[in-house]
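One protein chain is absent from this view; the other protein chains keep their places.
Here is chain A:
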Amino acid sequence: MVLEATMICIDNSEWMRNGDYSPSRFQAQADAVSLICGAKTQSNPENTVGILTMAGKGVRVLATPTSDLGKILSCMHGLEMGGETNLAAGILIAQLALKHRQNKNQQQRIIVFAGSPIKHERKALEIIGKKLKKNSVALDIVNFGEEEDGKPEKLEALLGSVNNNDTSHMVHVPPGQNALSDVLISTPVFTGDGEGGSGFAAAAAAAAAAGGVSDFDFGVDPNIDPELALALRVSMEEERARQEAAAKKAAEEAQPQSESQNATSTATEKVSDPMDEDDLLKQAVALSMNIPGSDSSAGDAQMSEATNDDQELALALQMSMQDGSKDSSAPSDVSKVLGDQSFMSSILSSLPGVDPNDPNVKDLLASLLGQSEPQEKKDEDEQPKDDK
């Protein structure tokens, strides 16, 4: 999302009549230009783009850098081909147009479509490149169309003299099946310098090529819209947390059944259960243990606080009581559950492995990694000793 002012230099010489890019070189170029304009303005709303033509009667600026996409696209209509491209003049006039941009904080960039033979000498191009580098203007060259001896070398020399820290790029597009714009989408011309792609380019690429190019989770580029991306991420996490809590509640409803089994079954029964119980217990106890403090009464109060925070856990507890055969005094609303301390302690003790005496609870926490069997057995043994 670099703030940038771009000048696009279009080659509208006679060489553009050729049909080796479909439908014609000129049309392919025009499509590519429209895509670039869209990508630039979308990646940062304050970006500006301008257009000039290099051939015809002479270099002509069609649009000075503006962020109005409509104006840019409309000036592309009705362009005529003819004459010879004056590359040097085109680049220099583009630099002049950029110098007079309204927002001086924008980085300067020139994109040149070099489709016809270059009549300038290498030396002259290098001097131009140095001048651009001195004024910190970046240059992107699209080499397509006419292939001529020495053209790639001249363009390489130009790129080399301009390039400062890889801000300038060159792309070769050979004629063939793929449209010019499709090839360009995946190049740094569209994607900028290591940004990973603008949303526009990603959408276009997804349409044109196989597979989504977008690297971003929610189809929103954090570069473009960080607040939106953050909001989406946060809401996704909340949703996930809510779903986990719902799953936990569902599992805890299943738990009373397993608990009643345990109350009457042998240790072998226990073996199959610890995994479910353990996870549930882990969550339930972790909630209560979140608030530091380690004696049982405090633990009860914390339990109630925790359930204040987590209505679903409270509901689960309530339901587990209703289903289970733990206590005769089974209050039916959540508020009573929260208020009744003795009840809470009895709930805690009824959960196998959880003790009002915290050392065991701590042991349970230590055994969360799945080594619960010996612990649970020990707790089973101790449980008859506990007051219910």
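In this section, contacts are C-beta pairs under 8 Å (C-beta built on N, C-alpha and C of every residue); 3 or more make two chains touch, one makes a residue touch a chain; residues count from 1.
Heads up, the rule we're going with is that contacts and distances are computed from a predicted model.
Asker: Out of "NADH-ubiquinone oxidoreductase chain 4L", "Exosome complex component RRP40", "AP complex subunit sigma" or "PITH domain-containing protein", what name does the UniProt record list for the absent chain?
Answerer: "PITH domain-containing protein"
Asker: Which is it among A:130, A:172 or A:242 that touches the chain not included here?
Answerer: The one listed residue touching the chain not shown is A:130.
Asker: Contact with the hidden chain only, please: which chain A residues?
Answerer: Within chain A, the residues touching the omitted chain are 99, 104, 130-131, 133-136, 161, 164-165.
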